[in-house]
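Have a look at the structure below before the remarks.
Heads up, one of the protein chains got dropped from this complex, but the rest are sitting where they should.
Naming follows writing order (A and B), and every chain is counted from residue 1.
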Amino acid sequence: MVSTTDTTHSGDRDADTQDHVASDHIDDHHHHEAPYGISRWLLTTNHKDIGTLYLWFAFIMFLVGGAMAMVIRAELFQPGLQIVEPNFFNQMTTVHGLIMVFGAVMPAFTGLANWMIPMMIGAPDMALPRMNNWSFWILPFAFLILLSSLFMEGGGPAFGWTFYAPLSTTYSSDSTALFVFSVHIMGISSIMGAINVIVTIFNMRAPGMTYMKMPLFVWTWLITAFLLIAVMPVLAAAVTMVLTDKFFGTSFFDAAGGGDPVLFQHIFWFFGHPEVYIMILPAFGIISQIVPTFSRKKLFGYASMVYATGAIALLSFIVWGHHMFTTGMPVEYEIFFMFATMLVSVPTGVKVFNWVATMWRGSISFEIPMMFAIAFIVLFTIGGLSGLMLAIVPADFQYHDTYFVVAHFHYVLVTGAIFSIMAAVYYWLPKWTGKMFDITLAKWHFWCSLVSVNVLFFPMHFVGLAGMPRRIPDYALQFADFNKWISVGGFAFGLSQLIFLALIIKACRHQGESVSSQVWDGAEGLEWEIPSPAPYHTFETPPIVR
Amino acid sequence: MKFSSFISYMSVLLIVCLSFAAQAIDTGRSNLNMRPGVSDISNQVYGLHMLMFYVCIAIAVVVFTFMFYSMVVHRKSKGAKAANFHENLTVEVVWTIVPFAILIFMAVPAAYTLIDMEDVSKPDVTVLVTGSQWKWHYKYMDNDVEYFSVLATEQGQIRNQLTKTQNYLLEVDRPLVIPTGKKIRFLITSDDVIHSWWMPDFAIKKDANPGFINEAWTNVNTPGVYRGQCAELCGKDHGFMPIVVVAKEPAQYDAWVAEQEAIAQRARDEEQRLLSMNMSMDELMSQGEKVYGAVCAACHMPNGEGLPGVFPALKGSALALEDIPGHIRIIVEGSPGTSMASFAKQLTMSEIAAVVTYERNAWGNDTGDIVQAKDINAIMYGKE
């Protein structure tokens, strides 16, 4: 585990002088012995510990969800049903999606927020440390419930992570109850985390840190937190309506009782679209921290970056219909959603241009975080462009529910969000552990991941265009060759993450060369003013920012 | 190197790549690209798709050119010194306005095509398409022809016991037949969950919502056989309910319709005849096995053992060994709240009698029971 000041473990670690920053002696009365052991992790209210917990949890979930993807790709390796039954295959696609969205990407970003936001704004911790502990610990509980539902008679949820009614209501197994309960808990965790982020940023910035001086990562997380507050309750309502339709005789989505199955899709995607921006805005923030550092040049267009992020967040509320173009929507509304969706590409494009302009005439070096950031910019842009194609309604009729869509969202989520998380981990890991990670392992991780992820997802564009629908366990013969390669890419990408695992474990053992507080010579920000590894408590006295 | 030389190299490279790609992609029927299809609308859609594609390629090339150039030339290891600028109003305004203009350029033709696609007026033929788990049903609204359209690929191929044939998973027992050169209107709905009727060659994809109807239309230019699939997750056999449409010249279409009406009438007469007849055990078993294989085996498995916890076994089950009326009833009415649908509309009474007889005698069940069409009739309509 990444423990910052665990003074009781033997071994090659820097000593307890790291316990206290030089400038803070005054209100030390909380600091007796540094905590250790299981109760440390169970009861911690320290933002660094909680950040670590979130990150480890997210990584484990990433591997679990990834294992499910391996099952999917193994079945799709060849035409025919070889490995699993179609019903179980549907459970795999469903739970893979749920785990990756709610168990890997979101907790990872929350872990980064917990670790970095207080330090970046010169605060000693998050605003509500005890709620912070709860926010984390209910997550393993929620996922235990979700995963155990797979072992129920009748199987786990098999209706896709989007759980459309009436497949999820009348025609689903009883495990739907566990699914609903689990999603409620995940939602509560996200909402509590978002509250914490907002209150921390509003109330605890160091004197002199005005809003327009905050690092971009803090800005993007502030806006993300507002999106979370706004839409997680809508998900909670949607999932509750599914529960009551199934078990308590309501007819929200049942035509026989006067309801409408399309209503479900409206409610779900009103949550669902902001949700995908929730999963990418923090990534934008991370890239906006990393690119200036390794270009040795200030971020180009700081103010536009902030406004663009705000614009993306606002627009995200009025585009939900683009997931529903085939439901039988009248033309006028299809045109509205088409225009609004295309509009989102303008602020997003501005951000990409700003990153390139940051690099332009900078002094660029290619350390591992920068390589992931560059890969993000290129590959996320590809994902964004396929998104632009999807926005065009007549063409979308051919793309919708095919592998073209699967390609699009995996580009923005894997080579987008996940790569940004890896970039962030490589960027800040030396700050957390005080040691440079194993660069050879990191390079292997990067290159293996980069190549395999493209072998995995790029051909999906082709099979989708050629006519392969999504969420099917078996396919017609003309899709066989590409599917084989996609599966090979998938296995390779999965294996590549084991390199990352080895590297993290090594880093947590505090092996490697010691680093200074600066770590990267182009880095700017409060987090680079404090020692590496970061002391257990930092900025107990606020710095003054000029 | 100079920026201008870099640009020249990149442009040449781009042109070479694009022409190669265009050759590979634009062959009308390839594994790489959407197909242009066989209607005017589908060709318009293909055109829009290619236009968007080229615009996206161009944007990507421009952006990445700047980026890669920067990575090569502005490297610290090459001695580059970082400049100091971090804003430029002109540039920022330009790269906001220009993308905005590009979007308008893309959106306008798209809107026109869309309006065309949604204009369902003045159809020549109307077909009611009903999706259910896991098959399609077609009913011609201008005459009395209606039938189910079920996946025709045998389980043996799916389970890798037989070699897969060319139209694996894209073939049905009774395809939809439409005339070319006429406006065909589709009314699309569902019997249970949301399905989606997708014909790539017509550029039609419309969700089948239970309790509601959606509309779509096409006008097919070229006779031929066209294949599509269900495009909305609808349960376990979502991948196994394909769509096949055969487009015939109008004269041949009319002949086909007349033939279908005759077939339907004969089937009704046959049903009446069988109601008063008794089939032999051999006849029942043979027909029952066929029906079972085509309709029941996907869930209850060819060996009758089902999927524990999900689809009950029929081999050795109480229903199949003891309760004849219950056995018939569950097939006729389905089991609400489960995946067991009602098959009363999909199977004739003699087919149901055959499959019940088969299930009661296969796999060692050996009850010796014989069930006739009139027994089914009694359960469905009479006293019991």
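As a convention for this text, contacts are C-beta pairs under 8 Å (C-beta built on N, C-alpha and C of every residue); 3 or more make two chains touch, one makes a residue touch a chain.
Just so we're on the same page, contacts and distances are computed from a predicted model.
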Which of "phosphoenolpyruvate--glycerone phosphotransferase", "Putative glutamine ABC transporter permease protein GlnM", "Cytochrome c oxidase assembly protein CtaG" or "Molybdopterin-dependent oxidoreductase" matches, in UniProt, the chain that is not displayed: "Cytochrome c oxidase assembly protein CtaG"
Given A:L53, A:L112, A:L150 or A:I267, the one touching the chain that is not displayed: A:I267
Listed residues B:S132, B:T218 or B:Q260, member touching the removed chain: B:S132
Which of A:L53, A:V183 or A:I198 contacts the chain that the document leaves out: A:I198
Candidate in contact with the missing chain, chosen from A:I138, A:M152, A:A177 or A:A230: A:A230
Chain B residues touching the omitted chain (full complex): 120-121, 126, 128, 130, 132, 141, 187, 189, 191-192, 210-215, 332-334, 336, 341-342, 344-345, 380-384
Residues belonging to chain A that touch the chain removed from view: 23, 26-27, 122, 124, 127-128, 191, 195, 198-199, 202-204, 206-209, 213, 229-234, 236-238, 241, 249, 252, 255-258, 260, 262-263, 266-267, 270-271, 298, 328-330, 333, 518, 524, 526, 529, 540-546
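The definition used in the following text is that only the chains that are shown with their structure count from here on.
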Between chain A and chain B, centroid-to-centroid distance (C-alpha), Å: 33
Residue ranges of chain A touching chain B (in the complex, touch as defined): 79-82, 85-87, 90, 153-155, 158-160, 164, 166-167, 170-171, 173, 255-256, 260-262, 295-304, 326-328, 330-331, 334-335, 338-339, 342-343, 345-346, 349-350, 352-353, 356-366, 374, 377-378, 381-382, 385-386, 388-389, 392-395, 397-398, 400-402, 462-463, 465-467, 469-479, 481-482
Chain B to chain A touching residues, read off their complex: 30-35, 44-45, 48-49, 52-53, 56, 59-60, 63-64, 66-67, 70-71, 74-77, 80-88, 91-92, 95-96, 99-100, 103, 106-107, 110-111, 113-115, 117-118, 133, 157-160, 164, 166-170, 192-194, 196, 198, 200, 203-207, 209-212, 214-215, 228-240, 307, 309-310, 337, 339
